[in-house]
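Structure incoming, see below.
The complex appears here without one of its protein chains, the remainder shown in place.
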C-alpha cells in the first residue's frame, strides 16, 4: 500500500536529540475521567523528555470535531500525532492523511482501520470483561447468584466489548444469572438512579457488574441509601490512579474489585521518544496492554505503582 | 343606490364566555352607500364586522351575500366574496415593508414564480398616493408612525378591489389632512358602487360622509337613523340611552403655580432614528390645575416630547432646561419620572400600555404596586378594593377584573391604561391621544375626569390630533412643528385656523 | 399649591352618577367551577402519567413496586436537582428568557463544594455560602449582559455554559474531586453527607429541599410584587417599563436566582455523590426547561406557574422511573419518553383559550 513504510519518514528524517518536537494529542473527549488521566499521563511523561511539547485537543465526543482537530494539527506542522479516536472508521481517513504526510502516528486505546499508522497501543476490553467474568465465576460468586449489569453508553465499543467479555467469563459458572441490564451512560449519577430502580425491581441482587468505576460508585450510593450496601458486591472497570478513581474505592471498601484499563499514555510517550529522539525505525506495530485485577489486597500498592497522587 | 342589498345579515348573535357581545342584530349593506355603525365602546360593532369579515366563524344568525347564504371559514373566504376589512387594531407585520404588508398572502408573481417586487411596490405606491400618502413602499412598517400604519391598512383594503369595504375606526390615528383625503377616496368608491361600512367615534365625520347610520347599544340594535337629518343629540340618545350634554358640568378653578417649565429644550440623538422627531427647541409651561394641549401635524414630535418628559424617549444629549416645581428635572427613566409625580398614558395602548394576556386587575395595579404591598407581599384585599374602585370610577366595562385585557373593547382598554396611571397619584399627567377610539359618552367622562383632576391641582399636558378636542378642553394650546414650539395660543385665540397655520409652520411657504 | 387629592379621583363619580349601565356578567358559579378545574391543569399530565405508572408497574409479592414508599421517595430524590434548577428556570422563562448555563453552573458548584471543603479545608457553612455566591454572581453577570447590552439570553447563557464548564474543569484539573468525610485534613465535615441521607429513613434530604424550595417559590410567585413584575416583563416589556417596573433590575435578579438555585443543586449533587465532578450536570438545562414547559409555562414569557413546573419535574421523574422499573431497552425508552412528553404537553392544551 502507498502509505506503508513511507509514513513517518519525514519526521524520522528530522529525528535526533537536542531538538524541539511538537506532539499533537487528539483526545476523543475530556469529559471522561479515564481520558483526562490519559491526557495527564501523556503530559506528565512528556515533561521528562527534553524538547517535547504536547498540545491536547478535545473532540468532545464528536467524530467530525476530531477530524477537524487532526486537520488543524497537520496545518500547524506537528512532528508526531497521538490520537485516541472517538470511533475507528470516521478517523481512519484523516489519520492516514497525517501518516501519508510523513507524520508518525501513535493510536491509543481505540483503533483505526487499515494500517496507515505507526503504532497502536491499547488495552483489550473483551479480555478485561472476561477477566471480570472469571472473577465473578470463581471468586466473587462461586455458588452462583443474581447479577445486575450497568452498562456504558449504548453504541460505544467498550460498552459492547465489556458486556461480551463478561458473558464469556461467567460462562463457566451457569449458576450466575444476569437479571437486569440498564445503561447509565458511563455517569455516576445515572448509575445511582438506575440502581434505585433495579433495587426495586430486583431486591435480591447479589452483585453489580458495572462497565466503569463511576457507575459502580453511583450504584453503591443507591444501595447504601436503601441500606443494602453490604449485601451486594460491586465491581467496576478502569482503576484510575486518582483520588476519585476505582482503586481508591476498592481500597476504601466500596468496590469489591476493579480491573485496570490502562491509559497507555506513558507508553505512548516512550514510543514517541524512541521514534523522534532515538530515531528508532521499527517500533512494534501493536502493543496490547494487560489488565490488573485490583482487590483490597493489592489496591494501595497498585495505586502507588501507577503514580497516583495521594 | 341600487335596491338589492349586497350583504344582508340577519339575527346575528355572538357570545364570548359570559359576554353577549351581539344579540339578534340585522344589518344590510347596499351598493353605493356609506353605512355608519355607531355605538359606545363595547357595543359590539367590531364583533359584528368581525363576523362579516370571516374573523369570527362561530356565531348565530345568517349572512347572505348577493342573496345567497354564505358561511366563511376564514378571512380569505370573505375577501374572495368581495368583502375587505380595515380592522380596528392595526395588524401589520413590523418586519416587512409597506409593499410586502399590502400584498401579504396574495403576492404578485413573476413568470419564474418569484415575487414580482417591482409590481408590488408600484401598485402599493399607487394605492398610497390615492390616499395622499407619499410613503416609500420599501420602508419597514415597524418604522412608521401609527397614523402612517393606518394609511397602509387602508391602502391594503383598497387594493383588494372589494365590493364591500368595512372600515373599523379608520381615522382614529389620522390627522385632519389624511382624513380628508380618505373621505375623497370613500366618495369615489361610493360612486363606483362599493358598499361601505364605516365605524367611527367622531360624530362630525358621520355627518359628512354617512348615508345611513345603524346604532348598537349593549350588543342590540338600538335604531337606524339618517345622520344628515337626525340631530346629534338624537343619535347620542340612541347610543348612550341618555343625553350627553348633561354630562358636562361645573366651572374651573384658577390655575395655580407653574408646575412644569420647559425652556429651550432639545435632544440631539447620537444617531438619528428615521421617523423620530426629537424635541428641538421646546418652550412651554404647565401650571398646577391647568390643562395644556399639544398640537401639531403628524410627526411634529408631540409623542417624542411626552416620551422624553417621561424619561422614555430616545437617547441623546439634552440641552435647555426642564424644571418641576422650580427644581431641575432630568428623568432618566419612567421610574424616576413616576417618583417625581409624573405619569404618562402612551398613545399605543396595545404595544406600550397593556399586557394584553394579563387580567384587567393586574394591569390596573401594576404601576402602583409599591403602595399596595407590605414587605414586598401584595395585599390582595387592598388590590381588589383599589381595582374595583378604579374600574367603577372610570366606568370600565369588563365582565370582571379577572378577564384578560385583550377581551375588552378598544375604548375600555384605553380606560384601563388611564386607571393604571391615575393610581400613581401623579401631579403632572402626560397624555398622548387619550381619547383615541373612545366613544362619545366615555370621552365626555374622560373630559370630566380631566377637569376634576385639574381641579385637584394636577397639571395636565395632552397631545391630540383632534383639534376640537384641544380647543374645548385646554386652557392653552402649544403648537409644535418639527420638534419646535412655534406658537402658544391661549384658549380664546386657539381657533382651528390659528392652530393649523402655526402647525404648518414655515413648511408651507418653503416648499409649495 | 395643593397636592392632588387622591380621594377626589375615586369619590367624584358619586356627585353626578352616570346611569350605571349593567355590565354584562358571567354566571359566576359555573365559571368559577370550570376555571378552578383548568387552573390545575398543569397537573393533568402528572396525574395521567402517575395512573399509567401504577397500572404498568411490575408487582412483586402483591406489592405494586412503583407505589412502594421507597420507590416514590427515590423518584423525588432523583428529580430533586433538576427540579430545583427548574424552579429557577421558571422565573427566567416567565420573563421570556432562557438559561442554558444551569447544568454547567451545577458542575462548577459541585467542584467548588468539593474543592473548598476537601482541599481548602473550609467548613460547611463558608463553603455553601461561597458556592452559592459564585452561582448567584455568575447568574447576575449573565443577567446584566442580557439586560444592559440587550443580547438574547439564549446566546449569553450558551456562552455562559461554555465558560462555566471551562472554569470548572480548570479548577478541578478535569477530574472529579472525591469527598471523604471525617475530621482530618483533606476531609469534609461529616454533616455534609446528610445531603445523601434521609429524614426518618424515608424522606431523602434532597427531595425535602426540592419540595421546600418549590413551595417557597410558589408562594413568592403568588404573593409578591416582584412576581408581578416578572409576569409583567414577560407579558409586555415596554408596558412594564412605562409602568415603572424596574425592568433591568428584575431581569438581573431573575438570572441571579437561576444561578443561585443551580449552585444549590450543585452542592446537593456533590453531597449526594460524595464527589464534585466538573462534567456533571451536562444536559440538565434541557431537562429543566422541559419540566418548566411541560408544566404549562410559555417560552414566550408572561404566563405560567410554579406548581406546573413542580408537576412537570415530577412527571419526568416518574417517567424515567417507570421505564427503568420495567427494564425497558434504553433506546426504546428514548422513543417512549419523547412520545409521552408530547402527549403530556398536548394534555395541557385542553385549557380553553382566549380569543
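Order of writing sets the labels: A, B and C. Residues in every chain begin at 1.
What we mean here is this: contacts are C-beta pairs under 8 Å (C-beta built on N, C-alpha and C of every residue); 3 or more make two chains touch, one makes a residue touch a chain.
These numbers were taken from a predicted model, which means no experiment stands behind them.
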Chains in view that touch the one left out, judged over the entire complex: A, B, C
Option from B:60, B:207, B:325 or B:389 whose C-beta touches the chain left out: B:207
Omitted-chain contact residue, chosen from A:160, A:179 or A:289: A:160
From A:58, A:149 or A:189, residue that would touch the chain that is not displayed: A:58
Subunit A, residues in touch with the chain not shown (by the definition above): 27, 30, 55-58, 60-65, 67-69, 71-72, 75-77, 87-93, 113, 153-157, 160
Touch list for subunit B against the chain that is not drawn: 55, 74-76, 79, 87, 91-96, 100-101, 104-107, 109, 113-115, 117, 132-134, 136, 140, 142-143, 176-177, 179-180, 183, 202-205, 207-208, 232, 244-245, 247-254, 271, 273-275, 277, 297-299, 351, 440, 443-444, 447, 451, 466-469, 471-473, 475, 482, 496-497, 500, 504, 507-508, 511-512
Interface with the undisplayed chain - residues on subunit C: 100, 145, 149-152, 154-156, 158-163, 165-167, 169-170, 174, 238, 286, 289-290, 293-294, 298-300, 330-335, 337-339, 341-342, 345-346, 349
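The rule is simple: only the chains that are shown with their structure count from here on.
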Cα-centroid distance, subunit A relative to subunit C, in whole angstrom: 37
Approximate Å spacing (C-alpha centroids) for the pair subunit A, subunit B: 71
Separation of subunit B from subunit C, taking each centre as the mean of its C-alpha atoms, in whole Å: 42
Multi-partner residues of subunit C (each touching 2 or more other chains): none
Sequence positions of subunit B contacting 2 or more other chains: none
